[in-house]
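The structure appears below as structure tokens.
Removed from the display is one protein chain of the complex; every other protein chain stays in position.
Chain naming follows the written order as A and B, and within any one chain the residues start at number 1.
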Amino acid sequence: MAVIDRSRDLGPFVPGPDDDLLICRCEEVTKGEIRKAVHEGMFTMTEIRRYLRSGMGLCQGQTCSRLVKGIVARELKISPAALEPATSRAPMRPVEMTVLGKEGKARS
Amino acid sequence: MKRYDLIVVGAGPSGLSAAIEAAKCGMAVAVFDENARPGGQLFKQIHKFFGSKEHKAKIRGIHIGEELLAEADAAGVEVHLDATVTGMYLDKEIVVRQDDAMCHYKGDSIVIATGAAENMVPFEGWTLPGVIGAGAAQTMMNLYGVKPGDRVLMLGSGNVGLVVSFQLLQAGCEVVALVDAAPRIGGYGVHASKVARCGVPFYLSHTITKAEGTDCVTGVVISQVDGSFRPVAGTEKHFDVDTICIAVGLSPMSQLLKMAGCSMEDNPKRGGQVPLIDGDGQTSIDGVFAAGDVSGIEEASSAMIEGRMAGISAAAYLGYCSEAEKDEKMARFQGDLDSLRQGMFAPANRGKKIEKTDEGIPVSQSLLTKGYVGDDEITAFPGFVKKKGIHPVIECTQNIPCNPCQDACPRHCIRIGENITALPAVEEDSECIGCGMCVASCSGQAIFLVEEDEGAGTARITMPYEFLPLPEKGDGGTALSRSGEVLCPASIVSVKTAKAFDHTALVTMEVPLEMADRARFYKAQAENRKEAR
Partner (left out) sequence: MKNTADVIIVGGGIIGCATAYYLAKSGVRDILVLEASPYIGNGGSSRNGGGVRQSGRDPRELPLAMWGIQNLWPGLSEELGVDTEYTQEGNLRLGKTPAHLKILQGLTDRAVACGLEVRMIDGQEVRSINPFLTDEVIGASWCPTDGHANPLTTTLGFYKKARELGVHFVTGIPVTGLKKVKGRLRKVVTPEGVFEGEKVLVAAGYESRAILDTVDIDVPMVKSKVEALVTEAEPPMFKQMLGTAEADFYGHQTKHGSFVFGGHTGLEACEKDNGTPISTSQGAPCTCRGIMKYFPALSQAKIVRSWAGWLDDCIDGVPVMSPVEEVPGLFIACAFTGHGFGIGPAAGYSLAKMILGEETPVDLEPLRYNRFIPEI
């Protein structure tokens, strides 16, 4: 696990021409919001997700994580491979409460 | 708690292969798949596979799927469909949604074979209805018989983009352009050629800058990009489309492995987040294996072999086969895998600029940038010959592991040799009988029969043809060049179909003699074609 000094100076946030491009479709998070969040101290995918809700929608980041990773990495001036992706959790697909609460019999 | 010897998650090529291998060793195996039909991506793959006989070359993906299912059934594997595995927990327990309830199962061993999902690339308007993944388009067409749209632009020139573009044409869509930000086409040249000779223009070093429309896609703008992939002002090109297909790569769906706590790595060469696995395919959790695209993006042929490796490893892990038996099989599987991972598109060669084939022939740059081999370039390749009488002309110009053509010819006119990545050559002293088996067997649709009649001043070209409606003998139309350019009038001399051709029709057209080396596709009279490009 890498030690990350959060006081690292990233320079000022410079607005970009495509900051209003939607990146997380499910939660409607834009590129600019992600870039700005990095400058506010969110240096990891997990913090970005908790801060902005990107990756918390119905697809749980299937569509956007890779895109968010690229944006965050660029802002931090590091390789995307150095950014640890956020955790994966059950259920892998959305399940209705009534179904999730029903214990089924294992079948052959 | 119901406990199996082996649980496999995913009934695609790698999952079924793992299940079969394990069941053959006597294990009680259950496969769970969230879809209503098994086979994973195989049932969308209507094209013929590459490789050699062992790799199921020249067989269409859908049939390979059927074969695997039959084999699994015969081996006693339980295949549960409409069964979504919602989580993998401690103690090798999974929870599966079946019939509106949650069922718990445990496995003494587990193989995760959940495959991969499509990547996206954002551009202005990318969230409009009409922007879909190429895989999604393929599902719509090949599983549900639904046309994704009428006018399509494809982004991405890897094999997925190329193959799906061809399938869109087969489904009756118009593919207005095939675009890629890279300077060279990423997929097999033969896949590109199939599309290019239908007249689809390739725009390399271009990217989409905008999808237009308010409620749905009505148009698209692409721009050339510079060396840093930034759009160059003033190079915009506009197309009227209702569909934009995105084929920019796949990412492994490794969430179950991550959730259970497997050690993962971010490996760009494997497509993203993949589990760390040993030579047996075992992850950092004892008894949990991974196979297929989930452990690294490749293709179905390698997925099947990896599945078998995981299956035999799980069997050995639980004492269902001896270490010696496992080692022997693993060595064989590894050999099969290695022979697939050769040639110009080998994983080891990714990113490299290959200038010459193994034989020393300059690789066609036109093929890499425009999708077709130049008329002047084709003559350098060993598959291109000029002979008296009917003979095959093989326009396969890149070293890829593939050899069904060699096995197809009853007269041994075609030679590849021991190394299946070698370029096919037409034997000097061979006597072609014009049966057309080579034409139908070439998964790349790169083989033609040519018969020149100097006296009559005509030439007859026999081509593989996979479009409906089939032309009929006597029809008149136009012949197109490798680049899809209208060349000359052409008349249909024969249309042959046969069970052995497996739905590839052999269409023979007659063209003026001087077009013998250039005419490579046929368009019926009724359709409007673009003239020169």
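Everything below uses one rule, namely that a residue touches a chain if its C-beta (ideal position, glycine included) is under 8 Å from a C-beta of that chain, and two chains touch if they have at least 3 such contacts.
As the structure is a computational prediction, the values presented were derived from the model and not from experiment.
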| item | value |
| --- | --- |
| Which residue of B:L16, B:M102 or B:A479 touches the chain not shown here | B:M102 |
| Candidates B:G261, B:P347 or B:P512 - the one touching the absent chain | B:G261 |
| Subunit A, residues in touch with the chain not shown (by the definition above) | 1-7, 40-44, 46-47, 50-51, 53, 56-58, 60, 84, 87, 89-91, 94-98, 100-103 |
| Where the missing chain touches subunit B, by residue | 87, 89-90, 93, 95, 102, 104, 259-261 |
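One rule holds in what follows: only the chains that are shown with their structure count from here on.
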| item | value |
| --- | --- |
| Centre-of-Cα separation between subunit B and subunit A, whole angstrom | 31 |
| Residues of subunit A that touch subunit B when the two form their complex | 18, 21-23, 25, 31, 60, 62-64, 66-67, 80-81, 83-85, 87-93, 95, 98-100, 102-108 |
| Complex contacts: residues of subunit B adjacent to subunit A | 1-2, 34, 78, 80, 84-87, 89, 95, 97-105, 117, 119-124, 126-127, 251, 253-256, 258-259, 266-268, 272-273 |
